[in-house]
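As you look at this complex, bear in mind that one protein chain is not there, while each of the others sits in place.
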Amino acid sequence: MIIVHVVVTALLGTGVFFAMVGSIGLLRFPDFYTRLHATGKCDTLGAGLVILGAMVYHFFQYPETLLVPAKLAFLILFIFIANPTATHAIMKAAYKTGVEPWRLGEERR
Amino acid sequence: MRKGEKWFGLLFTFCVMAVFWVLLSGIFDAFHLISGLVCCAIVAIISRDLLVNGKSENKLLKSLRLIMYIPWELWQIVLANIDVAYRVLHPKMPIDPLIIEFETILRGELSLLTLANSITLTPGTITLLVEPERGKFWVHAIAKEPAHALLVDQTMQRKVAHVFMET
Partner (left out) sequence: MITIFFVASLLITITMALSLYRAVAGPGVFNRVAAVNIIGTKTIVLLVVMGYYFERPYFFDIALLYAMINFIGTLVFAKYIERGEL
């Protein structure tokens, strides 16, 4: 049982760390496109890891209801397909309306 | 062949709807299951060409190769996250963004979607724009090395082309 606790803690901790890195990148990076680099990747893996940790916890805490882990697995699958697509859609809209990408040495905006 | 396509689309839509119904309802008595399956059948008949359209052969082999492709993709996602975390937390922020464009030999909708999502999730690159007719991609890269990996090595393009057999 202690191994399960360690695994759940590690998964939740890593997921929250990546979510935190995504938010810091959203604040720190100089322009819109580079900010999406931080959020589009880190948020996907962070959410996936936290939900995976919850799934492992559920398997050992409530082994009689297997419908909820199936729901969570579906949620992970949906996030991994939907999040890059949403990022791509916002980026395409920005590129088509003419938002200029930031170059090295320019002022941050 | 045409008829087989239609039946595959119908069956696939029905299976997806049924799985979703069972997940969301969570009640397994006869009334709820039968009413849900009837609703799924009606929706599947109305919108069977929404999820699966276009013709393609060897669907089973392609699905198998797609499943084989996923572990490599997950490893690339982990590498991409470590790369972004390094760039965010480094005090000097080693970024040098640029936009690159290249053409691929892929034409199918599903293969283009897979390649675009893979590019977005792998280290240092995000898909900006895709032109399906020529298979052309505009990609925003955060530094020189990821752009070099995508332009010169072309590991990912070869892997996706192998998955969807469009070599």
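Before moving on, here are some points about what is shown:
Which chain is which? They are A and B, in the order written, and residues in each are numbered from 1.
The rule we apply is simple: a contact is a pair of C-beta atoms (placed from the backbone, for glycine too) under 8 Å apart; a residue touches a chain by one contact, two chains touch by 3 or more.
Computed from a predicted structure; not experimentally measured.
On the side of subunit A, the interface with the absent chain consists of residues 5, 8-9, 12-13, 15-16, 19-20, 22-24, 26-27, 32, 35-36, 39, 43-44, 46-47, 50-51, 54, 57-58, 65, 68, 71-72, 74-75, 78-79, 82-83, 85-87, 89-90, 92-94, 96-97, 99, 109, using the contact rule stated above.
The rule is short, and it goes like this: only the chains that are shown with their structure count from here on.
Within the complex formed with subunit A, the residues of subunit B that make contact are 19, 23, 26, 77-78, 80-81, 84-85, 87-89, 93, 95-99, 116-117, 120-121, 124, 126-129, 138, 140, 142. For subunit A in complex with subunit B, the residues that touch the partner chain are 17-18, 21, 24-25, 28-31, 33-34, 36-38, 40-42, 44-45, 67, 70-71, 74, 81, 84-85, 87-88, 91-92, 95-96, 101-104.
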